[in-house]
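With one protein chain held back, the other chains of the complex are shown just where they sit.
Think of it as A and B in the order they're written, each chain with its own count starting at 1.
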Amino acid sequence: MTNLIDPVAEIDEARAADVVIGKGRIIFRRFMRNKTAVAGLAIFLVLFAFSLFGGFLTTWDKETIDPLNIGMGPSPEHLLGTSQAGIDLLALVVEGTRVSILIGLIVGGLSVLISAVYGCSMAFFGGKVDSVMLFILEALIMMPAILVVAVATSGGGQSLKELPSWLLLIAVLLFFSWMGTARLVRSLAMSLMQRDYVKAAKYMGVPSMRIVRRHLVPNIGSLLVLDFTRGITGAILAEVAFSYIGIGIKLPDVSLGVLIGGATGQVSSFPWMFWVPLTVMFLLTGSLAMMNDGLRDAFDPSSTSIGRASTKKKTK
Amino acid sequence: MLRYLGKRALIYVVMIFLTTSAGYFLAVSSLKPALLEQEKIPRPTPEQVANSFRLLGLDPNLNPWERYVQWLGGILTRWDWGRSPNGAYVNAEFADRVMISTRLFLASIILTLIIGVALGVYSAARQYKFQDRAITSYSYLVHILPAPIAYFLVQLGAIGVNDAVGERIFFVTGISTPGIEPGWPAFVDLVAHYAVPTFAMTVFGWAGYQIAQRQYLLDNVNADFVRTARAKGLTRNHAITRHALRVSFIPVAQSIAFTIPAIFTGGFFAEAIFAWPGVGLWSIDAIGKQDVNVATAMLAYGSVIFAIGAILADFATTLVDPRVRAQ
Partner (left out) sequence: MSSDITTQPSVVERQPADRLRDAGLYAPGDAVLSVRDLNVRFNSENGVVHAVRGVDFDLMAGKTLGIVGESGSGKSVTSMAIMGLLPETADISGSVRFKGKELLGLGDKAMCRHRGSHIAMVFQDPLSSLTPVYTVGHQIIEALTVHNPGMSSRAKEARAVELLAMVGIPSPQARLKSFPHEFSGGMRQRVMIAIAIANDPRVLIADEPTTALDVTIQAQVLEVLHAAQEETGAAVVMITHDLGVVAGMADDIMVMYAGKPVETGTVEDIYYRPRMPYTLGLLGAVPRVDTSQKSSLVPIEGTPPNLINAVTGCSFAARCPLASDECRTAEPALLAVDGGTGGHRAACIKSGTLDGVDAHRIFHAPPVPVSKFDGVSRDGRATVLELKDVKKYFPLLKGSLFKRRIGTVKAVDGLSFDIREGECLSIVGESGCGKTTTLLEIMEFHPDQDGEVVIGGVSNKAATDGKTKQAMRKEMQMVFQDPTGALDPRFTVYEVLAEPLENLGMPKDAIRKRIMELMRLVGLQPDHVNRFPNQFSGGQRQRIGIARALAVNPKLVVLDEPVSALDVSVQAGVINLLDQLRAELGLSYLMVAHDLSVVRHISNRVAVMYLGKIVEMGDVDQVFDNPRHPYTRALLSAIPVPDPELERTRERIILQGDLPSPLDAPQGCNFATRCPVFAALPREKRDKCLTLEPALAAEEAQQFACFFPDGEIDADMLVVHA
């Protein structure tokens, strides 16, 4: 997933040597100027670190039952309390956050990749290929995704049963998450193909694949970067919503959605079990939304409000 | 125009057939009601299960293709969408379920559309002022809150109100109290059941329309034709309300037309949280019970509603946009 952001950083470095300010650097600067976005990035990184190393904050793991503390509130022994089964909540939240971030990154990243390839192919081949691919895409948009998710994850079928439920959920979310972006990529790529510089390359006799690689893909890049963060948010939210009503991730796998959903029954007796994972989810999706705002401003100068432009003067 | 809509409808029929068939194969190969039967007490023998399922048209010993042919034949010859493992007919239950969903969603979808569009216009007119920032921030906040959790929080709030008053004002789940006498008490009971879900779905539903209407209007506020209207002698506000607003409504009308049919499909999350046994809850329950025929029928129904929405959206565009109408 990092390779989606890397090109920008790479360009940035390559151009840093010049006196000229490269586009990557301008984007980076614009992003850094947006305080909200930087704060969002910081929160996200903290949560990411928490999901990886949070386990060291407690001696308990996500499976061991503490028979002495069942359904207890926060205490020095269990910083965030324990679940009804007597499992340390901190350990569960660390695990849940990791699963949620994992689902987000994988679904967000791969769906961007799929939509880029699918959308570009439609625009590039055009004609009959385009019509057929568009038909498939619209048919998929038409299908109620949630039903398919439910069927796939609750099935008693032999082949699917072997997979862990989170992997199954990733597969299904992925299947239904890329169509909107693919359609956007298609129309963007189509308009790019009409640009004079693409025509110029064509008239120079530059091979088609090289035109796609050198002219189309980099120019669609900013859309894809934006869609990547949006895709992560979408996947995390979908996981929580599905698991919450019991059709997403199933125990013994743990995710934020499973934790939140499992705690709603006794929210008045064990409030920490509900509010702790909910807060983490909020921080996660909120930080991504904050970043998204900054990325949009960084990539698209025209979206900057007049109000902001007049108060912040660029020091060049 | 009619020819065009006819062609679109035909394409959608093909699409619905394909998605439904694909859905059927997915369902038939992953849903195994026979396994659930095994958990019954007294435990039936596999032969007994197979036998009773064969009578329901759910023979587990047939391969998926054979079952598909049998199922499709039933629909095409008798418009019979099959039966559930418990013997119920899909066709018979369908109407009740749709009725319940419609009752749940009718008011909230209409409120959502009206409030969303109105707030969109209001916030665009006060761009970057406090009201705009508050309304728009709220809409973005809604985007990062999963619907079931949002509904649950509203339920908590309603329970809080009930507790504070010390009386049960709102019902947070269910359709009606069993055995209530008709007339005024029944009406009060209906409102008490209706208020919480409608409120929840409305306040968490308008965000998308608010943001869209605000953006479309802002896109048009500085359009050349607004400048022309001002040059005629219209004040800025008049020019915007008479010209920019009307043009910005074109895409909004399209999405409203697309949304309207959704009244009849209900929603999975709302019905699950508020325990209204409409179409959405029926589908989820059916899948829990490994019910192939209901799951597939609901998939087909969802696709049909989507297609109707899409065609209505086209139709709405021709109504509000003379550029399309003329051609």
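As a working rule, a residue touches a chain if its C-beta (ideal position, glycine included) is under 8 Å from a C-beta of that chain, and two chains touch if they have at least 3 such contacts.
All figures in this text were calculated on a predicted structure; none of them were measured in a lab.
In the complete complex, the residue from A:126, A:164 or A:218 that touches the missing chain is A:218. Remark: the residues of chain A touching the chain excluded from display are 18, 20, 22-23, 195-197, 199-201, 203-206, 214-215, 218-219, 304, 306, 309-310, 312-314, 316. The set of chain B residues touching the chain not shown comprises 3-4, 7-8, 222-225, 227-236, 242-243, 246-247, 250, 314, 317-318, 320-324, 326-327.
Methods note: only the chains that are shown with their structure count from here on.
Chain A and chain B have CA centres that are 25 Å apart.
Looking at the complex, you find that chain B touches chain A at residues 11-12, 15-16, 18-19, 23, 26-27, 29-32, 35-36, 128, 140, 143-149, 152, 156, 268-269, 272-273, 283-284, 287-288, 290, 295, 298-299, 302-303, 306-307. Interface residues of chain A, counted against chain B in their complex, comprise 135, 138-144, 146-148, 150-152, 154-157, 160, 233, 237-238, 240-241, 244-245, 247, 257, 260, 264, 267, 278, 281-282, 285-286, 288-289, 305-307.
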